[in-house]
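Here the complex is missing one protein chain, while the rest keep their positions.
Showing chain A:
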Amino acid sequence: MLPAAGEPAAGDSWGMLACLCTVLWHLPAVPALNRTGDPGPGPSIQKTYDLTRYLEHQLRSLAGTYLNYLGPPFNEPDFNPPRLGAETLPRATVDLEVWRSLNDRLRLTQNYEAYSHLLCYLRGLNRQAATAELRRSLAHFCTSLQGLLGSIAGVMAALGYPLPQPLPGTEPTWTPGPAHSDFLQKMDDFWLLKELQTWLWRSAKDFNRLKKKMQPPAAAVTLHLEAHGF
């Protein structure tokens, strides 16, 4: 369990993120699977894929509740604001050819780093949440997201890739600007949920691709129609 950093003073919550996120980077190293006779990373890739689907499903109801809590216009279906602020959020958007040509290690690393950042921000969100019900839902989601991170770490270890270590100074800190109004804070929350949803869709595609690459070439489906009297 992460050590409690103490209740943050009002307006100081984002500063606490740096400390908590540092702890997050040092997840216990998952021992590499014994490769002899094991089924390979396939099952854990499948598990990771399944987790992204589960999380995406969970996020749908969580985001609905949270956006209603933020109130209009955030909970309006046509709400289409310009992407301003929230610059430090990891962006899922990528050029098609770049995405296709990512090697396995980079693909996994990008996923791992993205969810590490997003989990940090979500924990910050949780601290701000006004109702107990919201805090419960967010906490539950954070736990699931932590599980996804562990699963990705497992796949990377099974494939022999090192877990990404944060470079000094690149830890996700989300310090609000001097005039960070209530509205702008809500905008940041909106983009966090949006980015999280998009990352989960992208990850499903990422892990689908990894799954296909790890599978032995599928046996061609041949239909043997023996010509008895036909």
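Simple rule for what comes next: a contact is a pair of C-beta atoms (placed from the backbone, for glycine too) under 8 Å apart; a residue touches a chain by one contact, two chains touch by 3 or more; residues count from 1.
Just so we're on the same page, contacts and distances are computed from a predicted model.
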Omitted chain (choose from "Ciliary neurotrophic factor receptor subunit alpha", "MTX3 protein", "AP-3 complex subunit mu-1 isoform a" or "Septin 12") - UniProt protein name: "Ciliary neurotrophic factor receptor subunit alpha"
Touching residue (missing chain; options A:Phe74, A:Tyr121 or A:Trp191): A:Trp191
Absent-chain interface as seen on chain A, which is shown: 53, 56, 78, 80, 82-83, 91-96, 99-100, 191, 194-195, 198-199, 201-202, 204-205, 208-209, 212, 221, 223, 225-226, 228-230
